[in-house]
Each structure stands twice: as C-alpha cells, then as structure tokens.
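This part shows subunit A:
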Amino acid sequence: MFEAVAFYLFAFLTITMFYITVTTSQALYALSALAAGMIFISAFFFILGADFLGAVQIIVYTGAVMALYAFGMMFFDTTREVHENHGNKYIVVGLATLAAVLVVVIFAAPMVSTNMQAFYPMTEGAGNTEMVGMVLFTKYLVPFEVAAFMLLVAMVAGIVLAGKKMDLSLTLMNAEEIQAIEDEKNKKVLS
Partner candidate 1 sequence: MEQFNNRNVADNGYFMVDIEDYPTDGWGRFKRIIERTFRLELFVGLWVVMREMIKFDIHTISYPEEKMPIGPRYRAVHEMKRLWESDAERCIGCGLCEKICISDCIRMDTKIDEESRKEVTEYTINLGRCIFCGYCAEVCPELAITHGGEYENASDQREHFVDYEYMLTPIDTMKANAQKEFEGFGAITPHEDERVTKTPLSY
Partner candidate 2 sequence: MAQHKVNYSQDGGLPVALTSIDKIVNWGRSNSIWALTYGLACCGIEMMASGASRFDFDRYGTIFRASPRQADVMIVAGTLTKKHAEFIKRLYDQMTEPRWVISMGSCANTGGMFNTYATVQGCDRVIPVDLYLPGCAPRPETLQYGVMLLQKKIRANKAGNAQKPKRLM
Partner candidate 3 sequence: MDNAYLIETVIKVVVILLVFSALAGIGTYFERKILAFMQRRLGPMNVGPFGLLQVGADGIKLFTKEDIIPTNVVGPIFKIAPVITAATAFMAAAAIPFLPSFTVFGYEVHPIVADINIGILYVLGVMAIGLFGPLLGGMASANKFALLSAARAAAVFISYEVVTGLAALAPIMMVGSLSLIDFNNYQIENGWIVWSQPLAFILFWIAAFAETGRTPFHLIANDHEIIDGFGTEYSGMRWGLFFIGEYANMFFISFVIPIIFLGGFGDGTVLGAFALLGKMAFFFFFFLWTRAAWPDVRPDQLMWLCWKVLMPLAVINVVITGFVMMF
C-alpha cells in the first residue's frame, strides 16, 4: 500500500519535473526541475531496495553533475530565458513517444516474455551495499576498472578542452586586438 502510494506520488513528481525541464524557456527552471527530478528518481531506487544506488544517484547527479551544469549555465550566460525556434510540436511529441515505446519494447520484451534466471542472485542477509560491493569487485572488476579509466580520460579531456586559451580575455584587450581576432576568425570561416 505504502509502496503503491509512494510509487504513484514519485512517478507523478518525476514526470512533472522532467516535463518542466524539456518544455520551459527559463533555463533556471530547467536546471532546478532537473535537479529535483534526479532526487525523486533516487526515491525509486530506495523503494526498489537499491539503497547504495540511490545514495550514489543523489551524490553524483545532484551533488556534482547538476552543480557542474550550473557552472556551465553561468559560463554560457544562459541563466535567463533562452530563445529557441521550434518546429512542429506535435510531430516532435509523436515521434518521441513512438521511438521511446519502440526502444523499450525491443529491449524489454524478451525479458518479460521469457522467464529469465538471475546471474547474480541477491543473497539473503547481506545488505544492498555489501552485495553491490561483492559483485562489483568480483564479476564486474574489469568493467569497473574500465569505467574508472574512462572517467580519468574524461577528466583529462575536460581540463584540456576547457583550459585551452584561458589567458585570452576579450575584456582586457583594446579595440584593435579584438578586431584582429575577429578578422582572423572571419577569414577562417570564409576561406
């Protein structure tokens, strides 16, 4: 009973938040709605008994990812309204729904129809965190290491990309230098 109430409540909240995220024209609404949606998603994980996953969801997504997005918003100056020109709304909605249903059906149908058996069944008596740890460091050790390496590469790539030409600042240059840079840019585009 509690589970059903919680499920429907959080389902409603999550859908509302994500809907706001994709439709609003205020960038700040999108950001905060997305963050709230992430937290509500973690509630599903708690309901499903995946405590550790829920905590990781909160810490990583809302704590780090959304904060980085907020940084990006401040950097790109999109904290206010964003102006976008949109095509036909109904085509977009229809296509998206169709595609989503297709994808889920393609992946979920085999599972629902056939009675799968668990590769790594949950052991009784051990908490979720212990089980996650056991599986992660035995069967999934290689993917785990690969994921760690991928994160490292991503970090290096992020630093290299973002740190490029950080010393170039338009506000500290005089008009001729800015003009020179503009000319350079235009030349590149035109040629």
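The rule we apply is simple: contacts are C-beta pairs under 8 Å (C-beta built on N, C-alpha and C of every residue); 3 or more make two chains touch, one makes a residue touch a chain; residues count from 1.
These made the cut because all candidates are chains of the complex that A comes from, given by their letters.
Owing to the predicted nature of the structure, the values given are computational and were not obtained by experimental measurement.
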Of the listed candidates 1, 2 or 3, the one touching subunit A in this complex: 3
Touch list for subunit A against partner candidate 3, complex: 2, 26, 28-29, 31-32, 35, 39, 51-52, 55-56, 58-59, 62-64, 66-68, 70-71, 73-74, 79, 127-129
